[in-house]
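Right, subunit A next:
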Amino acid sequence: MSKKIGVYICSGCGIGDALDMDALAKVATKEYKVPVCQKNAFFCGKEGVEIIKKDIAENEVTYVVIAGCSGRVNYDVFNFGPSVVLERVNLRERVVWTQEPDDEDTQMMAEDYLRITLAKLKNLELPEAYVLENCSRRVMVVGGGLAGMTSALEVAKAGYEVVLVEKEDSLGGWLKKSYKIAPLNAPYTDPEDTGLEARVKEIEGKSNIKVYTSTTVEKTAGAPGMFDVTLKQGGSTVEEKVGAVILATGAVPYEPSKLGHLGYGASPNVVTQMQFEELAAKGAIARPSDGKAVQKVAFIQCAGSRDQEHLPYCSAACCVESIKQALYVKGQNPEAAVYVFYKDIRSSGQYEHFYKKAQSEGVMFIKADVTGVADDGGNLTIEANDLLMGSPTMADELDMVVLANGMVPTTAFEDAAYGTESQDEAACAAADAAPVPAPIIKSNILNLDYRQGPELPSLKYGFPDSHFICFPYETRRTGIYAAGSVRRPMDMSQAIGDAAGAALKAVQCIEMTDKGAAVHPRSGDLSFPDFQMSRCTQCKRCTEECPFGAINEDEKGNPLPNPTRCRRCGTCMGACPERIISFKNYSVPMMGNMLKSIEIPEEDEEKPRVLIFACENDAIPALDMAGINRLQYSKWVRIIPVRCLGSLNLVWINDAMSKGFDGVLLLGCKHGDDYQCHFMKGSELAGIRLSKVSETLDRLGLESERVYMTEINVMDYDKVPKIIDEFVEKIDKFGPNPMKGF
Partner candidate 1 sequence: MRYSFYPGCEMEGAAVPYLKSFEAVAHVLGIELKEIPDWNCCGATVASGVIGDYPAQVMSARNLALAEPEGADIIVPCSSCYMNLAITNRKFKEDGHFRQMANEALGEVGLKYNGSLNVRQVIDVMVNDVTLDGIKAKVKKPLTGLRVAGYVGCQTPRVFPWEFDDPEQPVFFDKIIEAMGATPVKFPMKARCCGSSHNLTRTEIVTEACYNIITSALDDQAHIMVTPCPMCQMNLDAYQGKVKQHHKLNTSMPVLFFTQLMAIAFDLPPEAWALKHNIVSPYTALAKFGVSK
Partner candidate 2 sequence: MTGFNVSSGPLKYDTEFAKEIYALENGRHIKKCMQCGMCEVSCATRKEMDYSPRKMFLLMRTGQREEFFNSNTMWMCSTCLMCKARCPRGIPIVDVMHDLKCYAISEGYTERPQATFYQAFWTEIWNRGKMFEGGLVARYYLKRGWKEIRKDAFEMKDFGMDMMKHGRIPLKPPKSIKGLQDVHKIVEKAKAQLQKGEDR
């Protein structure tokens, strides 16, 4: 495609009153020799758009630059199809609404923004998608329990093939051991049949689901659209090619042997929820010691959960499970005495109806601290402090005590995540609400052939959950989605919905990959990083820093990129000291040329220049918002958006300083425990890189404070002008960059 640039300068919304339109046009036509440049007072109007469309059609304009409002607005009217490159120069929100009108410096700012964009276009190519030749359109689901079976069925019903892998000899997971499940449907009052048989039958009836039982995943290699999975079944192995993976291996009960203080082990009649479930499934619930039908049963909630010594978190499902099991006992014998000792009854949402049902059947719920469980010769006794009576109490002559012993994700299990010595530290750390690093659990589930570890990174407590509230399926391993109680503690009802959601994400990843497009958050982006391997020094920074584990390494340390794992954040590009990584529409030289296009006034003009690299996810909308609120900030700054601060290459700082900028400000997203960086580590990595810059600057005799990074979120639009002004003020105090003019 030939590159023919058309520049359209809008004078509407007060732009024309504040700026010299002709001078702006001159930047395009004279400085940049742009062949087509038009002015109009209302480009977003029908006629304005027609002008542009006409140029595209008749004048063969392929690169359109609209200098007017922010790209957040009028995106729909300025849509000229995928074959036209569109760039917006934000004169309105970023210049006119934040600066003095009709002022020399405002004009200079506007002209610089036009220059930046035109410089960008010089270096920008329309990306061509990385399209796999044989993109696999199959989904592998690991785990054949409730969530896994649900995911498999949902994917299959959407018309895709499924490979369902279960390590046991039949499907079902916990459902196999369950007598019934908590209600999934209104009126949410009675336990329901597990529906296991029907589900298995449905799976068997689907020709597009291939089930492997007694099978584990030995290795998962490749990338979305082309995962090569080695399955191990008995002594033999099978190879399967799949496009996406759903991890639905669930959770396991917390190890009851650690619950000796609640009587576990002291009597066979102290059982876990799961053991009780198995007893119920056998028929009449009888106590293990002598087979006597139960008359008096007590449940102890939070046995392990919500306990800093054991599981600091709430296991989310146990309250509802105990309510269900209490109803088993009542169903078997309405006269039976059933007690539930609890901290808080967490029958959230519509499960309130279920709680009420159990109460109506006569189950007694007792808010109490259990102080001991004793075996008094066959029968059990619970001693407690009844918190609502403010009195010590006891329940005696109990036939059984059931411990609601919570759940531990399978992704943490091999590591024996909690209850061991090493893990006590983790528990203590959690107590202090100190950051718990995201360890990659040494587990044995997916066995990813990834440079960055064999399993999904955990967020906390071994659960590989998303850190994003808005994006619960965000994953740090593209194309691999966790679903059900492995992801976070949840009940069965939630797990079913969760499994269907993960199914969509898997299918979506396949469709996007098939088109060569990125998935969330840069969904649809066709660009991908290109590695100029001849100049690679095997420093491994790209492979280490990629937040998504997209880049493997060969034995020599050469990066082996997997474009379909890539999320296009540019972290690798920022990391590379040799600057060999670039995207067609985002590259180190492109950004360098953009910043170099900015005119730096002579020192004696006393017009300092500060360059701002701003993350386009949060900082850019915040800057727009400052404009919408007409908040004024320094006229000396020039803002260049970046995909993520993680893509910041240090050479840009060098370039900026040697170009004569007096300071560089970096605006990124929050990092740390509650990070908001959409690429997880962008701002954190930028911070680390910058620490190296300051040494260099110091060595050059430049104040290291001339380069400063700070974190803002989208709502900090009111703070951003202050941040900018304070930084500019500080730079002002340092005086001009001594390298100006060199």
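To be clear about the criterion, a contact is a pair of C-beta atoms (placed from the backbone, for glycine too) under 8 Å apart; a residue touches a chain by one contact, two chains touch by 3 or more; residues count from 1.
Quick note on selection: all candidates are chains of the complex that A comes from, given by their letters.
Here the structure is a predicted model, which means the values were calculated and not measured.
Of the candidates listed (1 or 2), only one touches subunit A in this complex, namely 2. Put simply, subunit A touches candidate 2 in their complex at residues 335, 337, 339, 345, 355-356, 359-362, 364-367, 383, 386, 388-396.
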